[in-house]
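Apart from one protein chain that is not included, each protein chain of the complex appears where it belongs.
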Amino acid sequence: MPGNSFGSSFRVTTFGESHGGALGVVIDGLPPGLSLDLAAMQAELDRRRPGQSSLTTQRKEGDRFEILSGFFEGKSTGTPLTLLFRNEDADPRAYESTKQLYRPSHADYTYDAKYGFRDWRGGGRASARETVARVAAGAVARQLLAPMEIVAWVQRVGPLSAPEGLDPSREVVDQSPVRCPHPESAAAMEALIKEVRSEGDSIGGVVHGVIRNVPPGLGEPVFDKLEADLAKAMLSLPAAKGFESGSGYAGTLLRGSRHNDPFAATQQGIRCTRNHSGGIQGGISNGMPITFTVAFKPVATLFIEQDTVDREGNPAKIRPRGRHDPCVLPRAVPLVEAMAALVLADHFLRARAQGTGPFLP
Amino acid sequence: MPGNSFGSSFRVTTFGESHGGALGVVIDGLPPGLSLDLAAMQAELDRRRPGQSSLTTQRKEGDRFEILSGFFEGKSTGTPLTLLFRNEDADPRAYESTKQLYRPSHADYTYDAKYGFRDWRGGGRASARETVARVAAGAVARQLLAPMEIVAWVQRVGPLSAPEGLDPSREVVDQSPVRCPHPESAAAMEALIKEVRSEGDSIGGVVHGVIRNVPPGLGEPVFDKLEADLAKAMLSLPAAKGFESGSGYAGTLLRGSRHNDPFAATQQGIRCTRNHSGGIQGGISNGMPITFTVAFKPVATLFIEQDTVDREGNPAKIRPRGRHDPCVLPRAVPLVEAMAALVLADHFLRARAQGTGPFLP
Amino acid sequence: MPGNSFGSSFRVTTFGESHGGALGVVIDGLPPGLSLDLAAMQAELDRRRPGQSSLTTQRKEGDRFEILSGFFEGKSTGTPLTLLFRNEDADPRAYESTKQLYRPSHADYTYDAKYGFRDWRGGGRASARETVARVAAGAVARQLLAPMEIVAWVQRVGPLSAPEGLDPSREVVDQSPVRCPHPESAAAMEALIKEVRSEGDSIGGVVHGVIRNVPPGLGEPVFDKLEADLAKAMLSLPAAKGFESGSGYAGTLLRGSRHNDPFAATQQGIRCTRNHSGGIQGGISNGMPITFTVAFKPVATLFIEQDTVDREGNPAKIRPRGRHDPCVLPRAVPLVEAMAALVLADHFLRARAQGTGPFLP
Partner (left out) sequence: MPGNSFGSSFRVTTFGESHGGALGVVIDGLPPGLSLDLAAMQAELDRRRPGQSSLTTQRKEGDRFEILSGFFEGKSTGTPLTLLFRNEDADPRAYESTKQLYRPSHADYTYDAKYGFRDWRGGGRASARETVARVAAGAVARQLLAPMEIVAWVQRVGPLSAPEGLDPSREVVDQSPVRCPHPESAAAMEALIKEVRSEGDSIGGVVHGVIRNVPPGLGEPVFDKLEADLAKAMLSLPAAKGFESGSGYAGTLLRGSRHNDPFAATQQGIRCTRNHSGGIQGGISNGMPITFTVAFKPVATLFIEQDTVDREGNPAKIRPRGRHDPCVLPRAVPLVEAMAALVLADHFLRARAQGTGPFLP
């Protein structure tokens, strides 16, 4: 199958380019009768929106959606819900001068190699602008999943790390423009991002995520383990380069006797007394919070001259123009949450299909 | 869709339990007329086989496959190729005494939560024994992908790390039972694993992988990025807890000006002068080696008494019996390679379907 | 998976309701670099358009499409091609008075039974207006398939049948508004449809189809036989009630010695000397023309009073208003062709993925 759809029972298909006519998403499999909270959806989109703070690109997009189908009398109809976003501030002129050049660590070369030519206007389909459609779909999925709660935050920017063990609410996360819930760290991160931007450079970092109130029994054995689908979801985000579930890389340093999570009876049922497993065992949720991290590389667009070649392979210098974020992390937070919501919604419906987990007879 | 299949154009479906009648795999979409090298397939399986060295479980399985279908006169027919593995040394008695108890950090509790009951004989479907079917399928995929070359090795066991920058052949990897291509590191790792085993404990680590000779243009935009599918593939392996593509977590510490990979013309075509991208840009291969890492947690089975509960939630002590590896890393190497082969084979056929990348007209 | 997508390698997803904001289609998997003939696409849409002759509904829709994505500098980009149709003459007022009643042989009751409520405006998602999106996608598929040639025509309206053995061009088909290539039959059919309409009644009939220049080797064994996918495609059309491949029901009356198609060598290669198989053997194309028929029931909307019930089950009389065709057949012709094109395009790309049929090395 082609690569622009995600999920099997809750299935989203996105379309659109950065500077084309529009972007959008078709959501198929959404249960009928869901009273969609459109304001909550817009609020999610506003968290991703460019220009929301001085840390982000100044491209001006309202990112307001039009519902094209699947919504009637305030409720989902059960047929495809389609959301459309017109590009308002598309301005491909900035890309005219460099359209023959391959921007380093961008998808220019690989799109040419794959498709023979490419929409050179701002990355085309490869642009992070595509994620507006994912955030919209994630906001719908979130409403299906309540009372599950998905929270992500910026844990690290470059070398600046917030303390371990944070477990914040979304409100606290949103109190800083950098979306780090630890105020001192947030302030330092903000300063670093501004410094990097002033140099025309960029910086990466790490997002942490937690999903609370997940019932035991979601996820599939073998290939579609919950953590496998989360890994795919996160690595499908622009600039993502790593994923950890639960204890992740740090856990590999421990002996099993320190790493294993003992079981105990609690009021909610059988739970673990620690959570190195990150809420998933054998690919299936165990009722503990699902925890994970995602690594994002420094943004590839720099306002510094770099070596490259043109389409014929001739050496060239490039100094991109356009409007970009010096650090993707603050705006990555809603993307990570959206992808987590898509994974959970799909597994929720799949568990219901088979009559498993929370749907056991 | 249910979770026991992987890939869309090169599609594998595995079945079977650790101590049931048999395990197997159906491969659908395999091109016809492929002269399968059965000895090479068995050699791959032997790399995964239990009992191959003193570092691994002493369960005795020949892991010899029977071809049930799809193979005629020495060639693949283009119809489903089915490979069957009989369990020879199944011995569920070891699990009788603990079948009411939840082994910490195993899938016992989550399988019960998902399915209402479970095959308690050695993990049933959740057993790593399922991976014999994946290795067999991967060995077939590898023959389709030649001259692409997939090599994985043990880079770290617990705190013991081999030097960075290794780029070994498979032959060198296999020279040590621990499958680390750096002899001094391998010796230290081997000693550590033996020490851990003597304590009844277990230890984790990190596998590195490289895929060479990948043509530019494989991978899909948006959801089925090559690194997204690799991430899913790797996180679907038992005990896997993390995945990095290219520079991974370490790359998040760099500024973009240090992280970006400049382009240059070479005899093979346009390539990068470094490889922080790990051979993938915008989800699509760029002709550089694809590089990645996978984190594996310490094995959950310990021969040490641990706290747990039984199915009714009563506190209990458990001290598992059975036969297990104290460290999954040496045997994880062929699993990682197999999953990488399945991802590449699928994207190879998908690129051909659409007429992209190496199949551009 | 949900039911609004079709095809696996050439994959279309449609969305939209009869009187909602818009209808559309996302085509994923389309090869890049295809110079789309937009005028040819519009010409196909005009063949399906309401109001094109006195035989069809007088709803006024230009059915002009906007390309939202996947098209750049006159060519397909290889990323999702999205086509949008705004509803221009939506007028749900005609349905207000009957929205509590179940129109006989419509999908009103079943949509309520499935979804708990429904978009009652003109059938909502169940409206034949959805097929505008399929015709657009089919017109794209057709360009991919050239020089394959897909022609359908009206063979029978009620009891009025054209002679057997027609093998017309599309130009001849379009010479009558009823789309029957046999002028005398066409005239009689046209008169019958007008008579039926004057009575407020409706009438069914049969469409024949042929696909020429199909290379041998398309189609899959077992479940995705070419005729199985054609059958599904055709039965997914509104009002379709039957499908025949090749000799169909009539062939069941013959003995095998009369029914079998002998092989002979020709300049094009090995072909059959007759074509009871309808161009497909074992589910795979054999190089002969693919032939099939589709039965369409009389349109359910009548302007005659009928017995029914309301949502609470109370007996009621209904006399629908709205704008409808008295006979779906003339406009079914482009629908049948479109669905045939979608099936062929998908199997064409699937054969290429596996390297079979015309893509054998």
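A, B and C are the chain letters, set down in written order, and residue numbers restart from 1 in every chain.
FYI, a contact is a pair of C-beta atoms (placed from the backbone, for glycine too) under 8 Å apart; a residue touches a chain by one contact, two chains touch by 3 or more.
Just so it is clear, the model here is predicted, and its values are computed rather than measured.
Trainee: Which of C:55, C:107 or C:211 sits in contact with the chain that's absent?
Mentor: Once the missing chain is taken into account, the touching residue is C:107.
Trainee: Out of B:125, B:179, B:259 or B:276, which touches the unshown chain?
Mentor: In the full complex, the listed residue that touches the missing chain is B:125.
Trainee: Considering the entire assembly, which residues of chain C contact the chain that has been omitted?
Mentor: Spelled out for chain C, the touching residues are 1-6, 8-9, 14, 102, 104-107, 109-111, 113-116, 125-126, 130, 156, 158-159, 196, 199, 201-206, 216-225, 227-236, 240-249, 251-257, 259-265, 269-270, 272-273, 276-278, 280-287, 295-302, 304, 306-309, 313-315, 350-351, 354, 356-357, 360-361.
Trainee: Footprint of the hidden chain on chain A, which residues?
Mentor: 1, 8-9, 29-33, 78-79, 221, 349-350, 352-356, 359, 361
Trainee: Provide the residue numbers of chain B that touch the chain removed from this figure.
Mentor: Touching the chain left out of view, chain B contributes residues 1-5, 8-9, 11, 13-17, 20-24, 26, 28-29, 32-33, 66-70, 72-73, 75, 77-80, 82, 84, 114-119, 124-125.
By our rule, only the chains that are shown with their structure count from here on.
Trainee: Could you say which chain's mean Cα position falls nearest to the mean Cα position of the entire protein shown?
Mentor: That would be chain A.
Trainee: Could you put a whole-Å number on the gap between the CA centroids of chain A and chain B?
Mentor: About 26 Å, centre to centre.
Trainee: Got the chain A residues that touch at least 2 other chains?
Mentor: Counting only residues that touch two or more other chains, chain A contributes 1-5, 8-9, 14, 114-116, 125.
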